[in-house]
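The structure is given below, and queries will be raised subsequently.
All protein chains but one are shown at their positions in the complex.
Our next item is subunit A:
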């Protein structure tokens, strides 16, 4: 069995890593990083490490960097594993037992997400993987792939979380009121301002619209300019 894996590993090493897409989808990212980990299944190793099923379900304490691989990240990793069929359908991995595949994917996801969260540098990750008894070549391959996708991963992680409604754009309309059914000869200019907003959860949200007079709009713009000025001052500190 090990022989088969090693042979398969030889093939995979020459395969191109695949293009990194700017809006790196989590599953693709993790799959690319998973492959070198998969090839280093240390199933016969005595020291329990994260790639052992028992370790990552929390039944056996992980030695070495135990604090890093916490169950908190396991939840997040689970979320990113998304659909099992995604992994199971990949033609490169069809020779491997599906259960093993799932475990390894989850383990790799945990490792990657934790490294990303802590903004770990390559040396820290290497040391960590050495403790997991991975050989130099695998570690190097993992680290290279990680380095390539590090920025995309950080952007992805940074975008997770709650925030108030986020303004993305503004549109305005200037009108001159002449009359309405209650009052004629009103003759007043007024602005209608619409703020396009986005929700961190669902992505869209009804826009915030309001009307204002010229003086009120001047007040609003003045306040926004104050905010911008203090931002500028803060960056110069």
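In this text, contacts are C-beta pairs under 8 Å (C-beta built on N, C-alpha and C of every residue); 3 or more make two chains touch, one makes a residue touch a chain; residues count from 1.
The rule is simple: contacts and distances are computed from a predicted model.
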| item | value |
| --- | --- |
| From "Protein YIPF3", "DNA-directed RNA polymerase III subunit", "D-lactate dehydrogenase (cytochrome)" or "COMM domain containing 2", the hidden chain's UniProt protein name | "COMM domain containing 2" |
| Contacting the left-out chain in the complete assembly, out of A:100, A:122 or A:217 | A:217 |
| Those residues of subunit A which, in the complete complex, touch the missing chain | 76, 113, 116-119, 154, 157-158, 160-161, 163-172, 174, 176, 178, 180-187, 189, 191-193, 195, 197, 208-212, 214, 216-221, 223-228, 230-231, 234-235 |
